[in-house]
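What follows is chain A.
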Amino acid sequence: MALLEIRNLNVHYGAIHALQGINVTVEQGKIVTLLGANGAGKSTTLRAISGLLRQVKGDILYQGRSLFGRPPHDIVRDGIAQVPEGRGIFPDLSVLENLNLGAYIRSDKKGIEEDRERALTLFPRIRERLQQKAGTLSGGEQQMLATARALLARPKLLLLDEPSLGLAPQIVLTIFRIIREINETGTTILLVEQNAHMALQAAHYAYVLECGRITMHDDAKALAESDAVKKAYLGG
Partner candidate 1 sequence: MSAAVRRITVAAAMVAGLAVATMAAHAADDTIKIGHYASKTGPEATFGQSSDKGVKMAIDEANNAGGVLGKKLELITYDTQGKSAEASNAVTRLINNDHVVALLGEVASSLSLAGGEIAQANGIPMITHASTNPKVTQGRDMVFRVCFIDPFQGYAVAKFATDNLKAKKIAILYDQGQAYSVGLRKDFSKAVKQLGGTITTEQSYTGGDQDFSAQLTTIREGQPDAIFIPGYYTDVGNIALQVRKLGITVPLLGTDGWDSAKLKEIAGDALKDCYYSNHYTPEDPRPELQAFIKKFKELHNGETPDAMAVLAYDGANVLLDAMKRANTTEPKALAKAIGETKGFKGVTGTITLDENRNAKKPAVILQMKDGEWRYAASIAPPADEK
Partner candidate 2 sequence: MIKLVQTLLSSISVGSLYALIALGYTMVYGTLKFINFAHASIFMLGAWFSAIIAAALLANGVTGIPAIVLSILIVMVICTTLGFVIERLAYRPLRDAPRLNVLITAIGVALLIENVAALNDVKIPGTQTTIHGFGTQPGKMPELLANADLFSIPLGSGTVVVDKVDALILGLSICLMIVLEFIIYNTRLGAAMRAASHDARTAALMGIPVDRTISITFIIGTSLAAAAGFLYVMKYPSINPPVAVTWGLLGLKAFVAAVVGGIGNVRGAVVGGLLIGILEQAGAAYLSPHFRDVYVFALLIFVLLVRPTGIFGSTAVEKV
Partner candidate 3 sequence: MVALLRGFYPYAIAILIAFVMYKVMPVGAEKIDLGILQINSFFTKVTGAIGIAIIMAVSLNIVNGYTGQFSLGHAGFMAIGAYTSAWITHYGSIHFFGNANAMEGLFTKGSALFVASLLAAGLVSALFGYLVGLPSLRLRGDYLAIVTLGFGEILRALLNQTQPVLDEFDIEEATRGEIFTGLGGALGFSGVPKYSNLFWVWSVAIITVIICYRLKQSIHGKAFLSIRENEIAAEAMGVPTTHYKVAAFAIAAFFAGVGGALFAHTLGNIVSPNEMNYQRSIDFVIMVVLGGMGSISGSVIAAVALTILPESLREFSEYRMIVYAILLIVFMIVRPDGIFGIREFWEVKWIRRLFRRTPKETHAP
């Protein structure tokens, strides 16, 4: 059984028909990527999954149960953590506080401690700055913090929204390496990316979104080799 199954999802923003009946299946233990140009509806899909959108039609099944009508904080409890676009760190809170917020839903102190250690081992640069205000971190560090924070929820499914956005290539490399590592520990990942090359190298299989519709769906390798993705992005 797929961990997450999106069936005929439709989203309207006022007059915009942002998602027009998409179907996505995320298999347990895989990295799935959702590609597409800006405004194609990638972030909308993630928001629909995490319960931030209200005007939604279709169905989203998680472990066989529908996620519809449940508040976001409840969905997090079920093991779906999201790293929002633009990182969504809380700049006035310290780095440590940001991290702890990730474990908000948990109360096993020891487990949290361990997970924090593990996350900090993944992102050693964060460890040096635990007491700093999160707003003073660089973009790359903020992305790392956001990812580490999401891990503290001990998610079964991790939703990543454009982790490479606005970051220098070197840092993007690091981030994607860590994404693979996270996946290897058993966490399923749904990755939304603009950076198609990176995403396709990291992912097992991919969907391509164009104007609110899934236009392609294939093995990551196959897509990486085809010209279709480039076309979807650059037209022509």
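Criterion: a contact is a pair of C-beta atoms (placed from the backbone, for glycine too) under 8 Å apart; a residue touches a chain by one contact, two chains touch by 3 or more; residues count from 1.
A word on the picks: all candidates are chains of the complex that A comes from, given by their letters.
Being a predicted model, the structure only gives us computed values, none of them experimental.
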item	value
Of the listed candidates 1, 2 or 3, the one touching chain A in this complex	2
Residues of chain A defined as touching candidate 2 within the complex	50-52, 71-73, 76-77, 81-82, 84, 88, 90-93, 97, 100-102, 104-105, 149, 153
